[in-house]
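A short worksheet on the structure shown next.
With one protein chain removed, the remaining protein chains of the complex are shown where they sit.
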Amino acid sequence: MTPYVVLSAILFAVGAVGLLVRRDPLVMIMSIEIMWNAANLLIVAAARFYGTVSGQALVFLVITLAAADVAIGLAIVMHVARRGEAVDVDALKELKG
Amino acid sequence: MALLAAPLVMALVLAWIRLPRSVVVGLANAAVAIAFIGALLLRHGDTVVGTWLLSVPIGFQVDTISQTFALVTTGVGLLIHAYSAAYMAHDRDLSRYFAGLNFFIAAMLLLVLADGPVLLLIGWAGVGFASYLLIGFWYERPAAVAAARKAFLINTAGDVSLMLAIALMVTSTGQTTYSGIFAGHVPAVAVAWLLFFAAAAKSAQIPLHTWLPDAMEGPTPVSALIHAATMVTAGVYLLLRFHPVLAAAPSAAEGIAILGGASCLLAGLMAIAQRDIKRVLAFSTMSQVGYMFMAAAVGLGAAALSHVVTHAFFKALLFMGAGVVMHALGGDERDLYKMGGLRQKLPATSAAMGVAALAISGFPLMSGYFSKDAILESLLANGHPWLWALGVVTAGLTALYIFRMYFLAFWGKPRTQPSHGESWLSFRWPMAVLALLAIVGGVFVRPFAWFSLTSGATLVLGLAGFIIAYRLYALRGPVGDAWLDGGVGSLLRSEFGFDAIYQALIVRPGAAIAALIAAGDPAATGGLATGISRSAAAFAEWLRGWQSGLVRTYALTILVGAVLALLWVAVR
Partner (left out) sequence: MTLALLGAAAVAAALGVILARNPVHCVLWLIAHLVATAAIFLTLNAEFLALVEILVNAGAVMVLFLFVLSLLGSSKEPEGLLGRRGESVGALVAALAFVGAVAALSGSSMAAAAVPAAFGSVQSVGVALFGPHLLPFELTALALAVAVVSVVTLAGRSRQP
């Protein structure tokens, strides 16, 4: 099981780094996709190693929710773009305390 | 217990829900009507509803005393509600007014129907709170606010006294119902005096009477309610309910009766010198309640109860009449010197007031004649000649002050032209009902005697008072008050200086201590409080820096947190 755990962790870390260093929100959403995927991989591996199909059912639901997450994220990007603002998350900091 | 729930629920509804004005009036009246019907249908006995405070039963007890009080409260209360519909028709806060009125009735019903002192205390405090709300109803007027505060503070002093009395009774007997308490042994003298103190605060008896005249700042129907149906009679109820305790402490009972007699006489004297029509009536109430206290204290419950009933009729009528007069003179004119001659413009009101004045001064065969003479006769028969003498003298004073008021207001030359007459139907029918009751209300009290030495004496003195009032005031008006300019008159006008004494003994020292604390406070608690708030503000300022608005900084923070959590697990 260890190789899967490590692989999953590496993929998760890559996604996290992408989320943290990129400024284009679209690429950030893709990075989040990678992180979702890393988690899915771990769950599928666990399902296989524990021999229960429930894990796969869970992953199915996670994929669904990830799709919803992407849809909302993209809608927000579209909304910001339509307001004529730069698509740059560092410029979007109106909620600064 | 529908009669209790209807006004209580309606008070809450009116307090929280905005309704059209006509609906407010209709609902408030309907609630009290339901309560009145419920009071009529009450059957004597006890009902226990539940338990609270671990083991104190919530129960209700209906006997002659409580049913009589419930009937007076709801019956006279209903008439006052109907009268209020017209009197307050143009007030912008109609809903708040009727909510207070209904709450008043509900609290009074709880007070009289409770089967133990704990539940009684809740009603007692509710009555005090309702009076605060209603006396200060016109909260834009500083005088009304001050009067409400004064009434509430003095009543709270009474509440504390009642709580102490209840604590003594409950701890010494281990019981929380009347029957249980009266079966056990209580420290009767202490409890009796504590009960008297509480009753005196609520019923405006010497030495705690000073709030009552000031309470005239409230709307006039509220005064009628306080004096006739609800609040002031609560003290009498307390003495009647706890008569076994009083009977166990004869010396205390004697002292209480003497204080009641003093209230009776002094209030009658003070009423003579008042210029304010409602203050005359306020002192009159105090004086009449003094009669009831005398009788209740020495164990003459039936006589006291009968005077409660008849007094409710004619005192409510007097206040309603005063309200019509004030209304006719442009809203809030209460100075008797500016009235006069209103007989022509307000004939029906004048007649009703005349009936009430005759009733209160004990004109033969009217209600006050029976109930007052019942008290005085029983006092004489039970060996209290001095109290009897006090009462008889006060009967003469009663005729003097009430007809002084009547003649000043309704006879003589008009000193102010009324702006409008007594046109409203709803003003009049409650007054007509009350006038009828003031005349024939004696049948409710089961006449004790048609004629006796007592009634002869009160009749002579009452007639004397009437004649003096007629000679001084009927034709000459305010000039008749010239005899009050001397030393005795100024003593009466200053109301025996009670307010000045309290001002000097209690209010000023209290204010001085408060000023001292206020001066020292900023340094002590104030410093602590500002220190806490400053450090909180500084911490918040530092924390604010973290809220950069940059999404990726937040994400990094989350990641670092996750890593730290993982590392902690790994190291552990």
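In this document, chain identifiers A and B correspond to the written order of the chains, with residue numbering beginning at 1 in each.
Keep in mind that, in the parts below, contacts are C-beta pairs under 8 Å (C-beta built on N, C-alpha and C of every residue); 3 or more make two chains touch, one makes a residue touch a chain.
What you see is a predicted model; the values in this text were computed from it and never measured.
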*asked:* With the missing chain put back, one of B:183, B:501 or B:567 would touch it. Which one?
replied: B:567
*Contacts of chain B with the absent chain, listed as residue ranges*: 552-553, 556, 559-560, 562-563, 566-567, 569-570
_Absent-chain interface as seen on chain A, which is shown_ = 1-18, 20-24, 26-27, 29-31, 33-34, 37, 40-41, 44-45, 47-51, 53-54, 56-61, 63-72, 74-79, 81-83, 86-88, 90
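FYI, only the chains that are shown with their structure count from here on.
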*Measuring from the mean C-alpha position of chain A to the mean C-alpha position of chain B, what distance in angstrom results?*
72
*Touch list for chain A against partner chain B, complex*: 16, 19-21, 28, 89-90, 92-97
_Please output the residues of chain B touching chain A within their complex, sorted ascending._
544-552, 555-556, 559
